[in-house]
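To start, the structure itself, in structure tokens.
With one protein chain held back, the other chains of the complex are shown just where they sit.
Letters A and B name the chains as they come in the text, with residue numbers starting at 1 for each one.
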């Protein structure tokens, strides 16, 4: 019985521990923090971190994810089921890329008795709504007992890159803490090729190398590498591709092979 | 069997893991980190983080808390019992607000055989005194077997705000990592009211809105919100109230309703 936690509460915050207190009151799950250091209110970054972490967890894992700028407003609390794993969190798109990565998600909106219990804080649904729901799921309560299937929810989709003449195009979906740019271009679209490439991110251009791993390029050189989540990454070895390109999530990316005559 | 850990050792430090090693040598507790990112030597901040996290843990939980600028000096190691939960840490006030939140604390000073064991480091009582004591408590050793009840200990009390003409007054007891100001004014003292307010923190003044949740105010606007620990908070939506008021823990706070004629 495994429960993961993801939030933007910050590493010095007591709030992840308060959620864990609720989880361990009645059950003894294995607690796995995914991260509590998601940039504050950055739903897309949280969605990517969750997307990256979930595929290796076993069926039955419950993911409790709270990046929730709309806490206390009309946004709904969700239970999402996909590929045998369960997700609990706000209806703002946060859960959807991860859930879709595991299969075909079914989305449920939590019913009023879960949400309107007495003593629910208007600022900390992580502790007062999402964690109690996750604890019920860990105890074996079926999602249908606390939530109603719905077709209306806020979606978030990273899209998918495509092939273009001489290369691939897509966008940056995540900038990791080291400045590596994760794109939405599947590794498989990029004909495995070790050699020089031209890279464009937003309005800036650079020259680099396509490589199998970071160790193959020289320090401070740009590299295009097939990332461990199945998506092409742009990196600067021992440096920051985000700084090199002034890059941010959402920017357009083009990568082309350079063939010399 | 649950044990929480709190310290100011920092997220890159090996010291929390050394304490956990001692805890898991003979028992198999559920380990819950509250935070190891308390500002260094900041006993008040550590006390608040502990205070915030404890109420939802079940009876029997052992809290191991180490923010201990006096390590190796004459300050005493304590075992505190309150509301069925147990606290182990230094006698510098760190444990007291959390313990008092759970009930009427009984305070014990650890006895010499715990403290004077051979091999005890003079700089790392977390590993060599507090964690072994916590492990004994997790094994079911009664506090009285390792510590003597005492009426002499260092206390720390956040005090309690009060009503004033047209509003409430108190002080900042914690500045969270996002710059939100947690006050010592109970939510219940503030007549639930959605509307304009005048806020003073230290010598600075600002205008804001009393709201049920952050989502109700506009970005960059000041909000007064009933916080999830039962205490009024002052926040700037998508900004920092600490920066707006140059605020720090201990500063006086006044909040008044603004009524237009």
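As a working rule, contacts are C-beta pairs under 8 Å (C-beta built on N, C-alpha and C of every residue); 3 or more make two chains touch, one makes a residue touch a chain.
These numbers were taken from a predicted model, which means no experiment stands behind them.
Undergrad: Any idea which of A:81, A:225, A:242 or A:255 touches the chain not displayed?
TA: A:225
Undergrad: Who touches the missing chain here, B:13, B:141, B:160 or B:220?
TA: B:13
Undergrad: At which residues does subunit A meet the chain that is not included here?
TA: 2, 4, 11, 30, 32-39, 49-50, 52-58, 61, 176-178, 212-216, 225-228, 233, 238
Undergrad: Hey, which subunit B residues sit against the chain that's not shown?
TA: Residues of subunit B in contact with the hidden chain: 10-15, 17-18, 20-22, 24-25, 28, 31, 40-41, 69-73, 121-124, 127-128.
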